[in-house]
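Dropping the structure in here first, questions after.
Note that one protein chain is taken out, while the other chains of the complex remain in position.
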Amino acid sequence: MKQIKHLMGLELKARLKRTIILAILVLTFCLTIFSSGAAGQEDTENNQPVSDEGFFNRFITYVKNLFSGEEGKLHSSGEIPKTGAADIQQSAEPEQAVLKIATPDVIKSASLVGDTSLGIFAHLSNPPLMKMDAEGHIVGQLAENYSVSENNTRWTFYIRDDLYWSDGEKVTPEDVEFSIRYYGEKTPWASWINDTLENSTVSDADNSVTFKFNKPYTRVNMEFATYDILPAHVWKKIENPVEYTSNGPYVGCGPYYLKLIDLNAGKLIFEKNPYWKGKMPEFETVEIHFYSNVDVATLALKNGEADSYYKYAGSYPYSGIEQLEKTGNFDFLEKTNVGLVFLAPNLKKAPFSDPKFREALADSINYEELARLETLGYGEVPNSGFVPSAMENYKETEKLEYSPEKAREILKKAGYSDSNGNGILEGKDGKDIKLEILIRPDYARTGELLDEYFEQIGLSADLKTVDSDTWITLKDSYNYDLTVTRSTPWGMLMHSSWGSGYFDSRRTGQGVMHNLEDPAFLQLCDNILATTDSAELQKYAYELQDYYADNLPAIPLYWSKSVTPFNRHFEGWYADPLYGIYNLDTFTNVTKVEA
Amino acid sequence: MKILPRNTLLERNTLLERNTLLERNTLLERNTLLERNTLLERNTLLERNTLLERNTLLEVRDLEVSFQGMETVTVLSGISFSIKESETLALVGETGCGKSVVAHAIMNLLPPESRVKGNIEFRGKSLSEMNEKEMAKIRGREIAIIFQNPSLALNPVYSIGHQLVEPLCVHQKEKKKTALYRVALALKRMGFVNFSECMNYYPSWCSGGMNQRFLIAASTILNPALLIADEPSKGLDKKCITELEAELKNLKMESKSALLLISHDLDFVRRLADRIAVMYAGEIVELANSSSLFENPLHPYTRGLLNSLPEKGFIPIPGFSPPLNSLPSGCRFHPRCPLREKRCIRVHPEIKETGEKAVRCFLYP
Amino acid sequence: MSEIARKVTRYFTSLVLIIIINFILPRLMPGDPVKNLIGEDAYVSEEVMEELRAELGLNLPFSEQFISYTSNLLHFDLGYSYHLHAPVAEILLNKMSWTLIFVGVSVVIGTLLGCFLGALAGWKPERKASHFTSFTFVVLSCIPPYFLALLTLYIFSFKLGLFPSKGFYDTPEIGSVLHHLFLPVCVMSVFSASRNFLVMRGSVIQEKEQLYALYARAKGLYNTDILFRHIIKNASLPIITLLALDFGFLFSGALFIEIIFSLNGMGVMIYNAIMGKDYPLLQGAFLVIAFTALLANMFADLLYILIDPRVRGGSMDESV
Partner (left out) sequence: MNQFDCTDNSCMKEAGIEGFSEKKSEGSNFEFPEETSYWIFQKHKGFQGLFNRIGVFLFILFVLMALFPSVFAPYAPEERFIPYEAPSEEHLLGTNDIGNDILSELAFGARISMTVGFMAALISTLIGTALGLCAGYFRGALDELLMGFTDVVLVIPKIPLIIVMGAFLRPSIWILISILGLLSWESTARVTRSKTLQLRGAGYVKSAQCMGFSSYHIMKSDIFPNIIHILFPKFMLATASAMISEASLSFLGLGDLSMKSWGMMLSFAFSQGGFIRDMWWWYMPPGICITLCVLSIALIGFGLEAKEGEHFKEGANTL
């Protein structure tokens, strides 16, 4: 006993007191910082209801649930009410009406116009004029229909008259005209509008807007399927939209309006647009949750924290599909992907400029194994015509097959022999051919496989991994031998469609190779751009695909399916090749069903 | 070749030892100390003869200490002596004969791998059987120790005041304020003029001498019954030693505390000690009161020691004291003993008590 | 006083050197920030690119850019981030506050835990418990930080579903923040505790041998009293230098944990800025980290002088 009193000697007590004070200080410190952090989003709508779910009882429910046997599987309709912001305006039925989508496309800043991925998500609140239907045709969305005249220079769009902004104003053709001109002046990637738009007139009579361009352009309807229509009376005041950021509500005319952007919680919240006259969506709120780590997204799907998955121009990771199948309450929407992964040789550099050499390369790749390993069965061996079957005017060209012997013969016949007998073929200049495959980290596995295939036919190959920025610099300066890259759905439709945008040397851009100068190809592209007549377009499309099959400017590696998992409790998903499930039809048709 | 006597060599080392500005301004204190010094001389004489009636404070009976390192080394064997109330016993011997181990053994401060045999009784209570807790209660309150290297013995990161207050707080649970006041008083008694400033100095700022006096103040603040001074004079220059002497004498006078003085400096010991025990190679070879030891030393080693004093002609003892892990057979002094006989080499002599004296040598059967 | 002057010049030169490196390093990196701004699919003609470069001031020669950079710096204007469309200072403040909470709290917990256990382990090394804690902390310090984070995320969040696995909070209130930050803070504090533990244990063993520890025992202090009253203050001196040195590491350590727990704090922001070649944000972020590291070193020196009178030297001489 004496010792304990002894222990509480003056010095030690002071020391304990000091540590306790320090701990309290640290706690208050992080509270103040946190409150300043939360207050940082000052224009958050203050009616953000502080959820009644305190940390303590949430922890208790978790632990209770843990011991009640379900190992980590929380039913979405289970006893734990989600603390989403919407559960306050809970409609009559017990479960809350919130549709949650998981996505890996994390937005960097809360700028509707400035951030490209936020621009895509904003299609729900500010839908563009046109949209692409399931078969790949461009049809009207905000505009009922459109008409083209004067040799493809005058485009007239007839706007639907039952559209209202979420602040009650009516959607007018002035809004559409303002939005298109606004993008032209203010955003660099829409600067082509500024250069080519002569004038634009609005007629209230038939609720239409007409754009007159100074030169014929057949793809205006395609381009207008990507620009979100903004309310003129709101955005007029904003001088520099690219730099304008706000987390607060944006005025939208779609079925939902963008209510809150919460970067720290990593989610977007869309509320039902009270003035929406179209088909009433079932859900009060749509939440888009950002997951920078795909495994965590799969976990969210398994735990019911998310109902479906969306990735722009990409599929749900094939390796995670089996996990969702095991849970048994997921269905999968499969659509052949318009984009594909391809091997792009540097056409400006020997020996890749020699078509025979490219043909040999094409024959040396084991497409079956590549498809099996990369897409785990959700992909197929591609045709030499490069364009996947999901595209309009698809032409069946001859399939690529794996025949290393044929490849070696082609090389020998084309004059690449192994004179010094070291097992490596020499190029026309007599030196050993050293292929350097330039890849980005996410194509590492593909690069390894290609490396091994080329080694088998006597070409010494090496991998060079670089980060995406270095890749762009090296690609634009043609400082590479071969490189593996992908095409996106929009990229395939770009320029004169069917992937021509990637090869036409007259076009620059981040993802494009711009390495094909063959005049025949360039003429073919110009012909496609000059006509809107479908029969002519089909003829040129077939010519283009035959050109790809004969010359192999790029060797497609595999055609993959874009797979979108969705919870069985929901039905009515609708996907289009351009934006997958993220379109108005999905959000207005999806209903909750008791599986 | 005349070898410089050891302690002048010592002085050059102490000069190197940090000796800061403060040292100089305590000039005025020094003369106050000198008068008190002469006063003390007179009454120690009359006091010496009342030594016999007081009861024994500390009884050490054939203490043996060995260390289990790579191989077991017996550092001390057959040590027995006793100290009466307010009596000063000095333990004298060359460096390496285990004097400090005795002090540590008494205070039970030896490292864990040491093995202690024999019995140490303090006021009837046997110290060797006590566990750490009970021992902690005695240390500092009843037995205090002054280590030899004052600068290292004081904690470098705490102020002097804080360290002096500690024994009071630990043992007597005093409030910081009253304890500080008592410390100030003790420093004033020690002769410090600027004691309030000294309280918040740090050991690294003061010289060796200053630190030594702080140590003494710290150890004697609870006026312990027994004070063990382990080589207090080592590392101090001449004038500090005289001050230290005055200090210890003053201490014996006022607090009546017994003093176990461990040193190798014979002059210092002669002036202070009532009885002196001479140690050689881990055992006591002669025990006598100081005056008789200096007049007629019995043991050849004691004689050799006295002859090596400056006033006796600097005659050093040939050879070196044996390392403790390889002791010679028989009498441990025989390799260096001029009066060596055959039996000294074979048989190890026992210590023989003759009245006040005790000696371990065959010359005195 | 010359020592203080010397220290100030040293820190000033380091700061100037850092500012220069800060400017050059991002520009050395290949890739063109403007291209990054456009996005993967958009087709943009060359003149528009040129116009954008001019707008961002990238077409000026290096020297002019450097002068404008330093002049802005003097007015504490860190410039405008290309990607995050906000002034860099504001972004840094917000992101820094999050990372500081999460890193700061874990450092505090880690240091307290590490020092306390280290002291006890050093005080009686031969005890079974000391062996066990020493071995576990040595093993913990050898595990790569991100692997430890992966395992904890997998076990506690995937398998047991006890903790959410993304973001700083669901709803901005303290409950969900603590719930979200619990795992990352645990991983970070375990990691910083293991670094402190080893240093503390070593220095306690060393200080235990000193004479003042023996004297404390001779003064009648019992067992752990000696440790807490005397040895800990001496033994904690190397910890201060370790904390100052560790500051740079903490931000990079936080990067991995932020990537795995998908918290968009400072680390992830820097990583994205590197990948997206967002020069102003990069320069601002590195400058802030460098500045805090230097501040930490200066603070460590100050603390050292405060705690250890020996380094403070004979200030007593002047006063007499």
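Side notes on the structure shown:
Note that the chains are named A, B and C in the order they appear, and that numbering of residues resets to 1 at the start of each chain.
One rule holds in what follows: a contact is a pair of C-beta atoms (placed from the backbone, for glycine too) under 8 Å apart; a residue touches a chain by one contact, two chains touch by 3 or more.
All values derive from a computational prediction rather than experimental measurement.
Of A:D115, A:E177, A:E243 or A:D295, it is A:D295 that touches the chain left out of the display. Residue in contact with the omitted chain (choice from C:A54, C:V138 or C:L302): C:V138. Considering the whole complex, the residue from A:I101, A:A390, A:V466 or A:V512 that touches the absent chain is A:V466. Contact with the chain not shown here comes from a single listed residue; of B:Q148, B:S219 or B:S263, that residue is B:Q148. Contact between chain A and the absent chain runs through residues 294-295, 298-299, 317, 319-320, 322-323, 369, 373, 439, 441-442, 444-445, 447-449, 452, 462-467, 470, 473. Counting the whole complex, the residues of chain C in touch with the unshown chain are 6, 9-11, 13-14, 17-18, 21, 25-26, 28-30, 125-126, 130-131, 134-135, 138-139, 141-147, 150-151, 154, 158, 198, 202, 206, 209, 237, 241, 245, 248, 252, 256, 259, 270-271, 274, 282, 286, 289-290, 293-294, 297, 304, 308, 310-311, 313-314.
One rule holds in what follows: only the chains that are shown with their structure count from here on.
Comparing chain C-alpha centroids with the centroid of the full set of protein C-alpha atoms picks out C as the closest.
If you average the CA atoms of chain B and of chain C, the two centres end up 53 Å from each other.
Computed from the mean C-alpha positions, the centre of chain A lies at a distance of 35 Å from the centre of chain C. Averaged Cα coordinates give chain A a centre that lies 87 Å from the centre of chain B. Contacts with at least two other chains are made by residues 222, 225, 229 of chain C. In chain A, 3, 6, 9, 11 are the positions where the chain touches two or more neighbouring chains simultaneously. Looking at the complex, you find that chain C touches chain B at residues 210-212, 214-223, 225, 229-230, 233-234, 307-310, 312, 314-317, 319-320. Of all residues in chain C, only 29-32, 35-46, 48-49, 51-52, 80-81, 83-86, 93-94, 97-98, 100-101, 104-105, 108, 112, 157-162, 165-179, 222, 224-225, 228-229, 259-260, 262, 264, 268, 272, 275-277 touch chain A in the complex they form. Contacts from chain B toward chain C in the complex involve residues 20-22, 25, 107, 109, 132-133, 136-141, 144-145, 147, 149, 152-158, 166-167, 170-171, 197, 201-202, 204-206, 218.
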